[in-house]
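The full complex has more chains than appear here; those shown keep their coordinates.
To keep things simple, chains are lettered A and B as they appear, and every chain counts its residues starting from 1.
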Amino acid sequence: MNEFTTIKTRADGGVLYADFNAPPLNLMGPELAGDLGKLLKEAEADRSVQVVVFSSLVPDFFIAHVDMLQLPALRDALVEACGEPSYAAFVARMSRSRLVTIALVEGRARGAGSEFVLGCDMVFASRERAVFGQPEVGVGLIPGGGAAQHLPRLMGRGRALEVMLGGDDFDADLAERYGWVTRSLSDAQLRGHVEELARRIASFPAEGVHTIKSRIGSALPPAGEMLIDSVLFAAGARHPDAQAAVRALFIRGLQQPGDTELNLGAALAS
Amino acid sequence: MNEFTTIKTRADGGVLYADFNAPPLNLMGPELAGDLGKLLKEAEADRSVQVVVFSSLVPDFFIAHVDMLQLPALRDALVEACGEPSYAAFVARMSRSRLVTIALVEGRARGAGSEFVLGCDMVFASRERAVFGQPEVGVGLIPGGGAAQHLPRLMGRGRALEVMLGGDDFDADLAERYGWVTRSLSDAQLRGHVEELARRIASFPAEGVHTIKSRIGSALPPAGEMLIDSVLFAAGARHPDAQAAVRALFIRGLQQPGDTELNLGAALAS
């Protein structure tokens, strides 16, 4: 596997460990999206890899959210990664990969970070440290990367509305109760559980694994619906009101290390 | 906002608090349905209102169930409220409103009361005092206001069958485990949580809130299926066997304050 700027990789048997490493926040911008696109293509082409486990080397953050300062460059990187200028399309493509993808979340995964996780096949989250949120509503936007389609399927309409209209932070236990993540586990168990499961899946005949994954594909949201959300997000983000709301958050610490990014749910309310 | 006979209202910022006040049971009859229809129309027309929180001033009861003595008059009131002689159609219309609706349930919500709650965008229920049920099966009827479509989507087919074929009472914690309600909270937390969430949503840009709600609309059951249930309920209720079963329950205390209405689930079994 090539070296990437924002992702550190390590192969172990049929499992590829991919650790995000774009401090201080692991923002989803052109670099991370570009590296992710390349990593997935290489891993798909390498028949020795069957499972990819995504986690983060950056303390407190899995993927903070999209880089609001680089939306045009991100769209260019996404065209390269998946053929469409849409993060939702990129996530949908990953969900349909032959690879089994597992997110191991030990920090904040909000907005595009939460939507990356929703596009993975499974998500295991740290009871002590994982935080999930869809804060877009706070600046007048909708989630553009698939959450509006994934969340109602996973947790029902009411809980999805609480998440997306409230824009608040959810810890891993509540995220598990709502079906946002596969399971919440304590730090003492989390890595062991994920590594054992990944090894186990990689040890099974690849043909059966692929057939099962493809037979469950109909549980995914329609790509067309995800694309509509993507377009609505992009259109909304160009609106002066949204830009003013984002600028106000930048002044208060958005995209900078510190309290606003650590407690974004609370910051939106004040 | 006008004054209503059966609902007391109070506006606070962008939040309208609407408290059902039709003692002793808050039966869903022509008065309550008529007031609800008017309240929703007025609130929708008032751009200062973004969120409606429904709760009850009547101890022990949120909405007991439909008023079985006033089905024809209720249908007339529903035509006025939503254009169709169907409670399911009224509930479906509320679900598609631009308003964000939150049910705060501290008492019994059975039959049409449960179905009102299922039509709201979110439901927060008192761990100590809320009770949910779909008792129609006990008199040979099916839920006519949407539960047969909402419940399997929220909790899966098996749990929906347990609820609708067993006709028993469920407390808030089990209702949360089954996905019937958004969340069960203790009385100490319940009002604070709902008021903070309502204020928070009302503080966000209205455009984003509406777009999110509309993008999640596809998670609602098809209105046509809800209407079929509505027709089946009405046809069943005119059948002599159902009427005899309802009369037998009236003799035992149905629609009167007391043990039968407090513990309707148990009353159906004896």
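Keep this in mind: a residue touches a chain if its C-beta (ideal position, glycine included) is under 8 Å from a C-beta of that chain, and two chains touch if they have at least 3 such contacts.
All values reported here derive from a predicted model rather than from experimental measurement.
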Complete complex - number of sequence copies, 2 represented: 3
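Just so it is clear, only the chains that are shown with their structure count from here on.
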Distance between the centres, which are taken as Cα means, of chain B and chain A, whole angstrom: 36
Residue numbers on chain B that touch chain A, as the complex places them: 100, 120-123, 153-154, 176, 179, 181-183, 197, 200-201, 203-205, 207-209, 211-213, 215-216, 218-220
Residues on chain A engaged by chain B in the complex (per definition of touch): 136-143, 148, 152-153, 155-162, 164-168, 177, 225, 228-229, 232, 236, 241-242, 245, 268-269
